[in-house]
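Here we show just some of the chains, and they stay where they sit in the whole.
Here the chain labels run A, B and C in written order, and each chain numbers its own residues starting at 1.
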Amino acid sequence: MALSIGMLGYRFMGRAHANALARLPMFFPDAPAVERDVVIGRDESALADAADRLGFARTATDWRDVIGEVDVFYNLGPNHLHAEPSIAALEAGVPVLCEKPLAADDAAAERMARAAADADVPTATAFNYRYVPAIQYAKRLLDAGELGEIRHFRGHYLQDWLVDPDAPWSWRLDADLAGSGALGDLGAHTIDLARYLVGDVAEVSGQLQTFVDERPAPDGDGTREVTVDDAYSAQVTFENGAVGTLEASRFATGHENDHTIAIHGSKGSLRFGLERLNELEVKFEGDRGYQRVLVTDEDDPYGDRWWPPGHVLGWEHTFVHENYEFLTAVAEGGEYRPNFADGEAVQRVLATIEESDERGERLPVK
Amino acid sequence: MALSIGMLGYRFMGRAHANALARLPMFFPDAPAVERDVVIGRDESALADAADRLGFARTATDWRDVIGEVDVFYNLGPNHLHAEPSIAALEAGVPVLCEKPLAADDAAAERMARAAADADVPTATAFNYRYVPAIQYAKRLLDAGELGEIRHFRGHYLQDWLVDPDAPWSWRLDADLAGSGALGDLGAHTIDLARYLVGDVAEVSGQLQTFVDERPAPDGDGTREVTVDDAYSAQVTFENGAVGTLEASRFATGHENDHTIAIHGSKGSLRFGLERLNELEVKFEGDRGYQRVLVTDEDDPYGDRWWPPGHVLGWEHTFVHENYEFLTAVAEGGEYRPNFADGEAVQRVLATIEESDERGERLPVK
Amino acid sequence: MALSIGMLGYRFMGRAHANALARLPMFFPDAPAVERDVVIGRDESALADAADRLGFARTATDWRDVIGEVDVFYNLGPNHLHAEPSIAALEAGVPVLCEKPLAADDAAAERMARAAADADVPTATAFNYRYVPAIQYAKRLLDAGELGEIRHFRGHYLQDWLVDPDAPWSWRLDADLAGSGALGDLGAHTIDLARYLVGDVAEVSGQLQTFVDERPAPDGDGTREVTVDDAYSAQVTFENGAVGTLEASRFATGHENDHTIAIHGSKGSLRFGLERLNELEVKFEGDRGYQRVLVTDEDDPYGDRWWPPGHVLGWEHTFVHENYEFLTAVAEGGEYRPNFADGEAVQRVLATIEESDERGERLPVK
């Protein structure tokens, strides 16, 4: 019996997940069979096109109508629509994959995490970068102690699509709809990797900045206020004694999607950048410098699933891995990480960074 | 009406093309509809598995049985099996995509090219690297004259899977089955890019080398002779006055699939490496150094088909582009390049390099 | 008449400055003539060797004996010895070059800056990295507005000589002798470059960390306490609205002397790393990526003084440039920057970072 999928949202993330689902049978034949059942949205015409293009059997304009009919619910809507449908699905016992950040604020995230705990079905917060093979390989090294005791984490996520002050306003620039700006959109990824690779964050001091306060309305009629951050940074201490610096910006001229992390341990160091996602630079104990490891060997993470060594993967493959792991957990009743509890933990760090900035004080993460 | 595909071969290249075919509808909805009809091979059991995995409707153990029944024939078999089935298909008026190099020797390649000319249907020699977006972008720059008059081409294709003298013998190391070694397998790609980007080759001097003359038989019983080159190099002059150096090796320790080219013109230069295939380094006129161009923008080649800027593609996407262009030509009766004539032209360069090495003389390409 | 130089300190920095003085005549014939007069220290035997090796005419064991006899005083001693001799020299009307950071604490720095202002002779805080040609070239670009309005500054200075917890204690790990640790030793350089290239710092929040609290005494007898930071980070806002993140560590495994900065402006961006000090990466307006600029052309800063384009300089050349500029200012009565006022400004930022860390609060720089 194939797992039927209901998917709210059909744009960028919709395509990424639909593509992942479509690719499972050829490369992950052990994945559970999946039926792209219903795609959910408000614009009926766009919805019909999307269903056709993305291979879904039917459409729905209200998630309430279908949430009880599907085996798995994918919530790919805007941040302020993450909580209600996800919680409803969980209350109906339906496993949920929700895009990141988990919610527009930490109160909503907490309700979602509680619903997940009560439902006792697998949940996923879609931090897909955990599923880059190079990141999984880094995790192997860290778990094996090859880097020793971790001292430093450094992560920046740089984009430049707001550099032009005349770039138009969008929902992503509104605090009510998006929660926060670069912090939630980009920083959430960095914080998830920090937690995955280093551990829980104990204390933070945050700094948020909005460079351009208002922007042309998308309908061309006047301007609208920007109520989220254009850039953030944070200094963090981890519970294990490591320290970290985090940063993201939408004003980093020359960087389109540059998510870079670095870790220094007592025995070694590593570096990763999303624009070269097949590579991990590792300074192993005894080495004189960083080795550039092309993480495409057969015994590398997911290396036996795709192509021979040296034949590189792309960004979208992270979604295939993520969907494979999540759906396998759904089918087999296993645990999936990062789940809603992880998503909520990230949200608490985000909220603390924001509060720290407002108060001008270093704060413990609640 | 969907185009029915018959595909000889189902291993590495079979997966790459089947995957490409499967991905067309979601990302290239304007591509002709395709039916994965029949997969052809000798081992019935492996064949059945492959059909299942790769999504083909049926299997055949003799290409003669089905060559007249399909709309398009994909020849992905070993080099010495390229000629006969491809020619038979063409004689039946069936368009053919054949893996590279076009044939195991230039006589076979010539017969194939003649059959293609007679048949007057689209043919493809599957030099997929032409369909890397960064290479297409390089081609745009060259065609627009942005690099000026071309002076130098440099290409090397480095692998290291034969470094170990105890690595077992395979058909790729036999001159009768494979034609040549690094020269035909890797050099063919480099020469195709050289012709595509710079122009036809006028003269060559070649140097072939076999470092390990015999290797353990794959069945563990004694050794077998290596009758192809482990590495080759060539110096070439192009008809337009540019000069070039070409090189490939299966003994380049530390390089798994490193296909790198560089071009210097009177106004600018460019560099490309397959392991970072989303990037093109370009020194534009007036610049002080090479720019690293991430070729993922919306108006970059195929940039509007996939993901937003900065979301990188992988090796397999080259096959999607190649299949899209070839099948579109088939459906619309257009021209496709690189076709069998291109494949034959490359083969003549390969043969001349080999002859030049044997004679110790610089030779014109016939 | 040659300028006579008195130099306190003769180890690492002594060699660097003596070498710079020795090289001026051949490459900067327009520099004032200089007489390496007296080298000052406590260990008479080591001093005699140093004078011989570094080309000084005589030695002195007490700076008080010679401070009035020299034309220029170079204070290259440990941080806690910066203030008294420098002030004495200034009170005697002698120009002073002092190594960085200007003092072990901001009170001392303030006294030194006041003495400099009163003396009205050129002073130098030896932030030599301003005199890397690539940094001077970056300054040219910034002054010409080629990067537009500055949004981000990012600087880290990574070393790893304390990674081993058994690395011995030294004066650099004592707050009374050194002032601070990575913050003052490394961070001072970063802050000077930030001020030079971006502008004055308005607010900071700092985070200091000591990973290893005590270390083997250098005499092998027990352990001694580490009372300075092993690593620091800071978030800053500049007076012009830009934001920045700063970081340094002596625990960054795999990095020996990695001082890296990045700047993003509304029109362009740049990156610099000390280990490749001949290069500046610049993303100019209209470019698709960073250009790697090899800053060795004839019209690059100091480019006409040394070798033809493409013949790279080393770390020590920064001292030659610094000495040339400072001594020229001394001889001609001009202004030299960075002077003691600059050194004090850096010191105030350092002190505010430290205080911010202690109080857990974001603080304005006094």
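In this text, a contact is a pair of C-beta atoms (placed from the backbone, for glycine too) under 8 Å apart; a residue touches a chain by one contact, two chains touch by 3 or more.
The structure presented is a predicted model; accordingly, all values stated were derived computationally and were not measured.
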Number of identical chains in the entire complex, 3 depicted: 4
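Just so it is clear, only the chains that are shown with their structure count from here on.
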Co-neighbours of chain C and chain A - touch as defined: B
Furthest chain, CA centroid comparison against chain C: B
Central subunit by CA centre of mass proxy: A
Where chain A and chain C are represented by their mean Cα positions, the distance between them in whole Å: 41
Separation of mean Cα positions, chain B and chain A [Å, integer]: 37
Between chain C and chain B, distance of the C-alpha-averaged centres to the nearest whole Å: 55
Residues of chain B engaged with two or more neighbouring chains: 294
Residues of chain C defined as touching chain A within the complex: 147, 151-152, 154, 156, 158, 160, 163, 165, 205, 207, 209, 211, 231, 233-235, 237, 241, 243, 245, 247, 249, 251-255, 264-269, 283, 287, 289-290, 360-362
Parts of chain A lying in touch with chain B, wherever the complex brings them together: 12, 15-16, 18-19, 22-23, 25-27, 29, 53-55, 159, 256-258, 274-278, 294, 296, 306-317
Chain C partner contacts - residues on chain B that touch it in the complex: 282, 287-294
